[in-house]
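I have placed the structure first, in the form of structure tokens, so that the comments after it can refer back to it.
Heads up, one of the protein chains got dropped from this complex, but the rest are sitting where they should.
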Amino acid sequence: MEAALDLIVPILAATLRVATPLILAALAGLFAERSGVVDVGLEGKMLAGAFAAAATAAVTGDVWLGLGAAILASSALALLHAFACVTLRGSQVVSGMAINVLAAGLTATLALAWFRQGGQTPALPPDGRFQPIALPGAQWIAEVPLLGRLVVGVLGGHTAPVYLALLLVPLAAFVLWRTRFGLRLRACGEAPGAVDAAGVSVAKLRYAGVMIAGLLCGTAGATISTAQGAAFSTDMTAGRGFIALAALILANWKPWPVLWTCLLFGLLDAVAIRLQGVPVPGLGVPFPVQAVQALPYILTVILLAGFVGRAVAPRAVGIPYVKER
Amino acid sequence: MGHQVADIPDVTSAQGAGGAPPAIECRGITKRFGHVLANDAVDLVVRRGSIHGVIGENGAGKSTLMAILHGFYPMDAGEIRVDGRPVTIRDSADAIRLGIEMVHQHFMLVEPFRVIENIMLGAEGGMLLAGGEAAARASLARLGRDYGLVVDPDARIGDLPVGARQRVEILKALHRGAEILILDEPTGVLTPQEADDLFRVLRALRDEGKAVILITHKLREVMAVTDRVSVMRGGKMVAHRETAKTSAAELGELMIGRRPAAAARPAPATPGPELLSVQDLRVRDGAGVERVRGVSLALHAGEILGIAGVAGNGQTELLEALSGMRRAESGTIRLRGEVLPPCDAAAMRGRGVAHVPEDRLRHGLVADFPAQDTAILGYHGDPMWRRVLGLISNRAVEAHAAGLMATHDVRPAAPRLRSSLFSGGNQQKLIMGRELERAPDVLLVGQPTRGVDIGGIEAIHRRLRAWRDAGKAVLMVSVELDEILALSDRILVMFDGRIVGELPAGADERQLGLLMAGAHA
Partner (left out) sequence: MTRPLPRWAELALLPLLNLVLAMAVSALVVLAAGQSPTAALHALAIGSFGSWDAIGFTLFYATNMAFAGLAVAIAFKAGLFNIGVEGQAAMAGLGIALVCLGLDASLPALLLLPLAILGSAAFGAAWGYVPGWLQARRGSHVVITTIMFNFIAASLMVYLLVNVLIQPGQMAPETRRFATGLAALSSFGFPGRSPANVTLILALLAAFVVWVLVWRTPWGYGLRVVGSNPEAARYAGIDEGRRIIVVMAISGALAAGIAVNEILGVHQKLILNFTGGAGFTGIAVALMGRNHPVGVLLAALLFGALAQGGSELAFEMPDLPRDMVVVVQGLIILFTGALGALLRAPLARVMARG
């Protein structure tokens, strides 16, 4: 039993850590797409957030200022996205891709120009990083046989963003399903004409949805560079924005399922890291880590194809709202 | 105000005996879309405790006027008073605040939401839904009792039939405190039974002292349910009448602007052999609903067969199945006596069945193609415009379009102009020309004159008659009674997916109306 825990606890703790930016980014996509605006620019906004957080924290030595800068940078890109998609009614996918490309170029260029360390930001001092937080009462819980160690080992000692992400899931569910704002936002993604006819501004709601996405992506980016890492390096989000998008689709655009799919993807990642170079028993070849890494994408395609279950996107997502004549 | 319309009574007298100001009063409302003057100095006065009909043909400007009242578009000029006070309506929120509510022709409902969520949208009663929900449920129950508007508050809109969805729309308006209720063509999608229920609700609202505005182009409804009626034509308000002091004939004349040509009865048809026939045809629509439920009919050379019916009774799907746009569920289609295998639209065209679609903009043309490219839609593989190595020659396509435009009087005769920039009538002439060009034996035509101006209607009708006289077969679907009566040699009436009756040319309008209403179904 103890041996099993030795194996499981680190993997589950890693799962939670790895899943955190995914949860934040997928919730970001949830708000944008529930309002009717497609967001394939999660990756770019996260990357901008990661750079802004690491750069600011490196200069000021304050991790919270870093988080603030991340949110500002990501929100600036979100504002651009909202302006292009809502005000100018441009293509939402093109705008998202533009933001990804722009963020990739900008972060690499500015990182090199400002810090002259080959595209990295300087390594962060302890105060410039999110530090693990001890679970209150950990020593007592740990004394509960087996379960105690599991709880403390898996849930304890994480950084602030991990707990924040876990709190945001019920909060998002509450906001979307129990508040006036949530009702209107979801209606906007399904039937903007009905929202307009009810005397509520579709444009304002969509701006709100996209800007919330900016806020959450910035936080996700800061998590990557100042909680999981200790500096920014070029392209450090490495496709997490697209995994978050996949998680969002698999979760059928709902907050609780978003948590489960992100944890699943996090688990896959944690297991893949664990199995790197481990030979497959009986075959003698190394474990195909890439297969595990590609699993989120393959699962998403299978779900989208409707072979298993069915992904139902908000009906008006991707369509600019124009009053019909 | 510069406009001169002789028979508008002194509208200020509408203030009536009680001296209370009218619920809503519009003066000189003007709205322009590009070159089109959709509303030209329109006046309208609606009193409390009355049902006020606004009638006019398609494109007369009724919907624009109502959209302005509901804040969907700003007006270019004019004044609106509510209860005697001048108001500005910049958006729907302003209209709602003034108690002006609208039931749109295409419902403004969120389909995946429950009824209660739809009712609350925009009137949630607080930041949290929990607080307002109890109140909304209570208000639903009360409104259900008072007006007989019963719906399950927890049903999903997507699961409700059309009639129930309309009830939700009305409940939504009343829940938000409607004092002035506008209904835009509310019976177009209803069964006669549902329409009667609706009228009962409207009368109850009137008796409560609310003002109800009913926009329609159906004279029967106006005569049946309204107290006063205003007639629009070509963007202008041309007459106001007390319903009790007018007649359907007079209103019809006002709407069209002249006495309906005592239907210059065409020469009787000389039907030839049977060209197209169907037996027990069943067709489902995109949502899987069976729309055509066992239709059999035969179409002969040298006749125009009119399919009459209220929109949404399966005519669209019948036409789509016959033209190859939609696969029939079961049944046989025979062409010149031969049973057809399942065909797509291209194959049907190849067999000499041409199709002028009901919905010009959705099906008949490609809005951002130049007219010359729209003029080969469906015939784009034709050798006529293919030259070197079988490639399409732009020059040949342009020459073809120029010829077509000359023959069919399409204006402007500019093959390179974008299809969307032509007027409705000219787009229709272009499509008609394209479909008639290969002298098809069978012409399927849906709503031939929808959204076409009067002059254009004449030209299109003339052409359809000439086609019949040349010994071809025409199957025409139309929701316009006048059109059915003026053109058809035989009339089949569709109701609820079935043929419910056949009438000869020159049938009695009343009898036709009864059949369309499903009276004999």
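Some points to look at:
First chain written, first letter: the chains are A and B, and each begins at residue 1.
Keep this in mind: contacts are C-beta pairs under 8 Å (C-beta built on N, C-alpha and C of every residue); 3 or more make two chains touch, one makes a residue touch a chain.
These figures come from a predicted structure and were not determined experimentally.
Although it is not drawn, the missing chain touches A, B when the whole complex is taken into account.
The chain not shown here is touched by just one of A:V152, A:A187, A:A227 or A:A246, and that residue is A:A246. Only one residue in the set A:L12, A:L27, A:V40 or A:A53 touches the chain that does not appear here, and it is A:V40.
Residue A:L110 is the one among A:V59, A:A76 or A:L110 that touches the chain not shown. Screening A:L88, A:A123, A:L146 or A:V278 for touch with the missing chain picks out A:L88.
The chain not displayed touches chain A at residues 38, 40, 80-81, 83-85, 88-95, 97-106, 108-110, 112-114, 116, 119, 234, 239, 242, 245-246, 249, 285-286, 288, 290-291, 293-294, 297-298, 300-301, 304-307, 313. As for the chain not pictured, it touches chain B at residues 34, 323-325, 344-349, 355, 357, 362-369, 373, 376-378, 380-381, 386, 390-392, 418.
The rule we apply is simple: only the chains that are shown with their structure count from here on.
Residues of chain A that touch chain B in their complex: 178-184, 186-187, 190-191, 193-201, 315, 323, 325.
The part of chain B that touches chain A in the complex is made up of residues 33, 70-73, 91-97, 102, 104, 106, 108-113, 117-118, 120-124, 126-130, 132, 176.
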